[in-house]
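If you scroll down you'll find the structure; I have some questions about it.
Yeah, one chain of the complex is gone here, protein chain that is, but the others are all in their spots.
Going by the order they are written in, the chains are A and B; count residues from 1 in each one.
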Amino acid sequence: MARTVTTTRKSVNTILAWSIGLLIFFPILWTVLTSFKTEAQAVSDPPVWFFFDWTLDNYRTVLDRSDYSRFLWNSIFIAGGSTVLGLIIAVPAAWSMAFVPSNRTKDILLWMLSTKMLPAVGVIYPIYLIFIKMGLLDTRTGLVVILMLINLPIIIWMLYTYFKEIPGEILEAARMDGAGLRAEITYVLLPMALPGIASTALLNLILAWNEAFWTLNLTAAKAAPLTAFIASYSSPEGLFYAKLSAASTMAIAPILILGWFSQKQLVRGLTFGAVK
Amino acid sequence: MGRIVLKDVTKAFGEVTVIPPLNLTIEDGEFTVFVGPSGCGKSTLLRLIAGLEDVTSGRIEIDGVEATAAPPSKRGLAMVFQSYALYPHMTVRKNIAFPLRMAGMDKAEQDRRVAQAASVLNLTDYLDRRPGQLSGGQRQRVAIGRAIVREPSAFLFDEPLSNLDAALRVGMRLEISELHTRLKTTMVYVTHDQVEAMTMADKIVVLRAGHIEQVGAPLDLYRAPRNLFVAGFIGSPRMNFIAGAEAAKHNAHTIGIRPEHIAVSADAGEWSGVVGVSEHLGSDTFFHVHQTGLADVITVRADGEVGFRHGDRIHLTPRADVIHRFEETGLRIA
Partner (left out) sequence: MSTKASRSAARLMLAPAVILLLGWMLVPLTMTVIFSFQRYLPMRGGFQGWVWFDNYRSFVTSSAFWPSVVTTLVIVGSVLVITVLLGIVLAILLDQPMWGQGIVRILVIAPFFVMPTVSALVWKNMFMDPVNGLFSHLSRFLGADPILWLSEASMPSIILIVSWQWLPFATLILLTAIQSLDSEQQEAAEMDGAGPFSRFFFITLPHLSRAITIVILIQTIFLLAIFAEIFVTTQGAFGTRTLTYLIYQRVLESQNVGLGSAGGVYAIILANIVALFLMRIVGKNLDR
């Protein structure tokens, strides 16, 4: 619609949208601000907004708590590891369904998606037992495997949609040019699908980082990631809002930034293509 | 080198048989064109030869070697796709070098062959560009270059000119023909355009519903089409078909006469009718004549500029020696 929009209308929209946006964003903003306050300022009534003595003490305290870096590293390892493992299994699977489809391909795809709907609470005890038996309880490896399994359907699905956008003829040309399967995937498919693979990895990193059922129940001191670390602040001792804010800000900052880049992927990955 | 034999080859997709048992020999060095209407199986046949599809039954021999089960990379063939299928993330140089890289050729030899192909195809200035930066014709040449460097026993072309605009198409047709003259390699070319077929082919294979209707040199098909289908497919505008009493006069169920074999006159002629649409191209003039009593429309081609207009009465005389006769089944009567 190439009609001129009145400035009034644009201003009204802008004011309305920004107000609502800031309102929704406020809790995050407040958390970040509070992380730089002293504990007394954090709970003061009336609340302090911007003009206070900004301090990094809270960050220092949280980081000095000897385990923080371990929780951080666990989050990175678990999110990254499950993503990489998932991609290794998903790329061949998505290749096969996108380029050599059979009559059952659609059913298999739907079935895979449906496994994501499995309520975790329905299988927590068997998994718990299996983990104990295999020595995987409270290990990063165990969590990498579980998170990979719950997100595999989405990884495969997203790669499938990206692969389908690549013209099959180009891969056939590679075959005619003498490329075997491995060469076809390495030299032709992967370079062309790189943006799609990156997007998929991004979304998966976010989902794995924020996962808060398995990470809470299958870990204890050794393998707990940031989700569990923050949860431990739920039984507070004394004033602690500023420190909670600092810990929270550090836990969510990377994902907020990554999330900014991944809006389109979110729609593609989590609505299973039903919304374009 | 480059002799391809298909013995009793069939192809079915599930329950549907697309190609009933087919036999064909393509001699070394021949420029063979598969032509036919959409869905006749010409592209499928090409892909069977390429190895991109499995035959359902039958055998394919390339240079006397059994190739039915061989994967595409091992058949010694090169293919130019309709959409060119260039690797978008590689430069022209890397595109053309790719098959050589896959064959494990050393870098110096790769560079030499790429340079050679590029100079033959006038691509030397574009070697460091990406396909996205090239025009349609240039991309076409890169696709051909990628095929040439492999020095294959035969080239396979799948409707390579369909995506080009008309002017470019004529130019590329000449280039491909010249390439064939120079390289003398077997070329198997698929098109739905009978003009391309007639101008480029040593041998034309006319296909309908997976069935070979006729194989022969272009002029042989023009002069002696085996049946109604081939007669109506080759030649533009289409041959006129006349059944009924007029055909009976020639002892046939149907007769055919090409538009270019009918003389026109304002005064006298064997047949007569009224001009409907007339197309004046300057070089030729086409008349679509109605009310002849022979068929709905008789199309006539006259040389140069001829002045009949809509509604004029026109007299037609067919050349007796080129009247084609067909019996009831559609087969040619000799």
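Rule of thumb we're sticking to: contacts are C-beta pairs under 8 Å (C-beta built on N, C-alpha and C of every residue); 3 or more make two chains touch, one makes a residue touch a chain.
Predicted model only: the values in this text are computed from it and were never measured.
Engineer: If I consider the whole complex, including the chain that's not displayed, which of A:I78, A:A193 or A:I206 touches that chain?
Structural biologist: A:I206
Engineer: Check each of A:I76, A:I124 or A:L190 against the chain that is not shown and name the one that touches it.
Structural biologist: Reading the full complex, the residue touching the unseen chain is A:I124.
Engineer: Consider the whole complex, including the chain that is not shown, and state which of B:G36, B:G51 or B:G273 touches that chain.
Structural biologist: B:G51
Engineer: Pick out the residues on chain A that sit against the missing chain.
Structural biologist: On the side of chain A, residues 1, 5, 9-10, 13-14, 16-18, 20-22, 24-25, 27-28, 30-31, 34, 42-43, 45-47, 89-90, 92-93, 95-97, 99-100, 102, 106, 108-115, 117-130, 149, 152-153, 156, 168, 171-172, 175, 181, 206, 209-210, 212-213, 216-217, 226-228, 230-231, 233-234, 236, 239, 241, 244-245, 248, 251-252, 255-256, 258-260, 263, 266-267, 270-276 touch the unshown chain.
Engineer: Which positions on chain B touch the chain that was left off?
Structural biologist: Touch set of chain B with respect to the missing chain: 51-54, 71.
Criterion: only the chains that are shown with their structure count from here on.
Engineer: From the mean C-alpha coordinate of chain A to that of chain B, what's the distance rounded to whole Å?
Structural biologist: For chain A versus chain B, the centre distance works out to 54 Å.
Engineer: Please name which positions on chain B make contact with chain A in the complex.
Structural biologist: Residues 50, 52, 71-73, 77-79, 81-83, 85-89, 98-99, 102-103, 146, 150.
Engineer: Under the touch definition given earlier, write down the residues of chain A that touch chain B in their complex.
Structural biologist: 167, 169-170, 172-180, 183, 187-188, 191-192
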